[in-house]
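Worksheet: one structure, shown below.
Missing here is one protein chain; the remaining ones are kept as they sit in the complex.
The chains carry the letters A, B and C, assigned in the order they are written, with residues numbered from 1 in each.
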Amino acid sequence: MGILINKDTRLLVQGITGAVGSFQTKQMQDFGTNVVAGVTPGKGGNTVNGVPVFDSVREAVDVEKSNASVIFVPPKFAADAIYEACDNGIELIVCITEGIPVHDMMRVCAYLENSQSMLLGPNGPGVTTPGESKIGIMPNPIHSPGNVGLVSRSGTLTYEIIDLLSKSGIGQSTSVGIGGDQIAGTSFIEILRLFEEDPKTSAVVMVGEIGGTAEQDAIEFIKQMSKPVIAYIVGVSAPAGKTMGHAGAIVSSGGGTAIEKIQAFESAGVTVGKSPVDIVRIVKNIV
Amino acid sequence: MGILINKDTRLLVQGITGAVGSFQTKQMQDFGTNVVAGVTPGKGGNTVNGVPVFDSVREAVDVEKSNASVIFVPPKFAADAIYEACDNGIELIVCITEGIPVHDMMRVCAYLENSQSMLLGPNGPGVTTPGESKIGIMPNPIHSPGNVGLVSRSGTLTYEIIDLLSKSGIGQSTSVGIGGDQIAGTSFIEILRLFEEDPKTSAVVMVGEIGGTAEQDAIEFIKQMSKPVIAYIVGVSAPAGKTMGHAGAIVSSGGGTAIEKIQAFESAGVTVGKSPVDIVRIVKNIV
Amino acid sequence: MMLYEYAAKEIFSRYGIPVPRSFLATDATDAGKIADKLGHVVLKAQVATGGRGKAGGILRAENKHDAQVNARQILGMSIKGLTVKKLLIEEYIKPEKEMYLGITIDRKARCPIIMASSEGGVDIEEVARTSPEKIKKMHIHPLTELHDYQAREIAIFLNKDGVTQIIDIIQKLYRVFTENDCTLAEINPLALTGNGFIALDAKMNIDDNAMFRQKFMEEEEDTPTATARKNGMSYVGLDGDIGCIVNGAGLAMATLDMIKYYGGEAANFMDVRAGANKEQIKVALRLVSSNIKVKSILINIFGGITKCDEVARGIIDSGVSIPIVIRLTGTNEEEGRRMLEEHDMILVSTSEEAAKEAVALGHSHK
Partner (left out) sequence: MMLYEYAAKEIFSRYGIPVPRSFLATDATDAGKIADKLGHVVLKAQVATGGRGKAGGILRAENKHDAQVNARQILGMSIKGLTVKKLLIEEYIKPEKEMYLGITIDRKARCPIIMASSEGGVDIEEVARTSPEKIKKMHIHPLTELHDYQAREIAIFLNKDGVTQIIDIIQKLYRVFTENDCTLAEINPLALTGNGFIALDAKMNIDDNAMFRQKFMEEEEDTPTATARKNGMSYVGLDGDIGCIVNGAGLAMATLDMIKYYGGEAANFMDVRAGANKEQIKVALRLVSSNIKVKSILINIFGGITKCDEVARGIIDSGVSIPIVIRLTGTNEEEGRRMLEEHDMILVSTSEEAAKEAVALGHSHK
């Protein structure tokens, strides 16, 4: 059993009839995820790859008892999809959508704070627990079960590290993407806490990048952890004031450079890797 | 020590320089309340009856460590005064103001739900613990210390009952007004719970009226209480569809009649008094 | 405050909610002219209460002559004690289907609640009792707008085929509700016609506490309730013969209940609020005594901010000749009682005594 999800997770796909939604539904099913329902307003009554489609999350929850949801709807409708999932008691909401306005996300996060729902993302690849379940878009073949937890702000870079870990014989307990936007539903700390409490996890790889202070904010918590954390921060060569792909990856005049982050980690005694290969080498020495 | 307040309560008066604010400040001081600060924007630097006046709650909290507040500002500014008290960490906010729009109060209550602040009122007389402290506008001479708790939606009717209790030799642990508006910051249940937990309280008088279901909502809790609750519901002779003074005292087509409330209490085994004198007679037999 | 239908429809129309074409008339001639222009019309009595149809305040007319006849019949009639002075003359629209859509406040949940029913044009409370499955309710979080998914869910519930237009109407009705400080904004019936959905009736209740920021025309200026409100007090007319003046709503209701308990019947509810001065007491006495049914008056004051001597001065100055029973206690009680005793007023000590005495006084004067 991984953190966040497991074999019993009953997944709802919001935006299941879209091109990405239907493709990824198939991928998740192939991985072993229990996809129990889909929602696309106006498409209720259809099925996608054997999954019943409903007009509303309420119906999906009533009929199929979904307790987790993944969101593939366009940015314009994504905030509303999160509200709908939250109001219907979905415990884990994974938002893949990239490009949601930051003003929408500020409101959504304030709203979710007082709910029972946890939001992963937006603009993240989701969460995968090898051998149990996958929510999101991480490629199926890269994962292998094991004891290393992984939490990251990025997508493909995470896949690369997972892939290298697997190829080196190091399996993962759970891999989590918290998303590359300025504002994330879930912080590094919250995921690190789950890994710390998870008996299956023995070490954690944390992949950060420029922009904000989400990485530094986690340092005090990491110091108290019993498990080793290996950090990797990208964007050493990023100039100030430019958005590097991810909406959140921007060095503002107030700070947020990779160097600042790396120094903060190192002076707190956290090992920092130089590249994906370096990370895997360090992990291999530990586990 | 009473529920909600005691000798250590450091009271801030919002709207202290107004006619009502300054008059009631004097009354509270005479009662023994520790009034440590007042706020009226633009009047910072003055004093009212020896109490320093500040421009903002922030300053009052910084300088005088206020931990409770009473609000005497006009309806138009009252919601903002509550937000200001809440954002500055005031634990108990007593709003005397009558006439705050219900849309403002819906937002205020949703906001307070996720804070550390408790709101009494609006449109209530406040809270008095004889021998300790008084926040609000209950007349000073009527109280006497003792073991009967009192919680009510009204003002003068409460004074009358307190007065009769005192004159019959029955003292009060704490008397609380939750306010006569449609939407109250604190419910009967929350106050009943405090009385149940309070070692100084041995019985509770609960004064309700027509409108809404606040009284019925408390019944399940009352059934679980170890202490006797004596209820009094006014408005038996009120017609449907008319607002009886209090914004909240209206029998709508959906219910909320005094008869419904009295029957609900009686069928749950709660003693209901017929008049203030009757209430005092019942209490006298119990304590 | 409940708006007249025509005023509510003007607001709906401003927000883009479809309503029938209509004009206001205050006499039969005008009603005829309007009918001449609109053709088949409905004449609707404009009074701020429900049940107009049952009372005969809503009639159809297919031509000018019928409109004039019916207008004469409705104008001046009394519906629940309110005299009809205005008529809304509206084009008649035949609904294919009638639904209900309303937004009000859920006191317990402390937030707005949207209610919809596939059955409209009837009493929604009745539907709620008999066929609860025909009603869909959703809470709206006070700190966020109505979520799109909520409007969509309601729309799908009401009518699968008109979802886009119903969503639009729901979102506009919600804006009406919040921006006008409504305690109720209701479309009953929301009619489906060949030209889409249309609000055949419109009801808006405005929060009295929000009048400082909402500018609505007060319709009835001359009622005791309006006069009391203008003077910072609260008055509700009742059917009995004992006039009541009390400070505080709770104590006022308790006083009414005690009168009833002792076999009497109050003529009114009147709360003079905290801190009433001499002039307000005089206004209150004038209002209460202007009701010809009133045989005795009960004044019950528990002085806190309200000062007993001030109240006594108001009573003495009012010159009201109807017998008054007075209970005065609290701030400056002794001075107040002394003044009233000098004028031979009937003074009692408790609310109970006051009620008992007022009932006796009323009976003796019958």
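Annotations for the structure displayed:
Just so we're on the same page, a contact is a pair of C-beta atoms (placed from the backbone, for glycine too) under 8 Å apart; a residue touches a chain by one contact, two chains touch by 3 or more.
For clarity, every value in this text was computed on a predicted model and none was experimentally measured.
For the chain that is not shown, the touched chains among those present are A, B, C, taking the whole complex. Shown as candidates are C:Leu75, C:Leu143 or C:Ile299; the residue that touches the absent chain is C:Leu143. Only one of A:Gly18, A:Gly44 or A:Pro139 touches the absent chain when the whole complex is considered: A:Pro139.
Among B:Val35, B:Ala60, B:Ala81 or B:Ile262, the one in contact with the hidden chain is B:Ala81.
Residue positions on subunit B in contact with the hidden chain: 41-42, 55-58, 77, 80-81, 83-84, 87, 107, 111, in rising order. Although one chain is not shown, part of subunit A still touches it, namely residues 20, 23, 75-76, 98-103, 105-107, 109-111, 137-139, 152-160, 163, 180, 182-183, 207, 209-214, 217, 234-239, 242-249, 253-254, 258, 274-277.
Residues of subunit C that touch the chain left out of view are 143-144.
We adopt the following convention: only the chains that are shown with their structure count from here on.
Touching subunit A and subunit C together: B. Chain centres here are Cα averages; for subunit A and subunit C they lie 54 Å apart. Residue positions of subunit A in touch with at least two other chains are not found.
Annotation for subunit C: residues touching 2 or more other chains are 141, 143.
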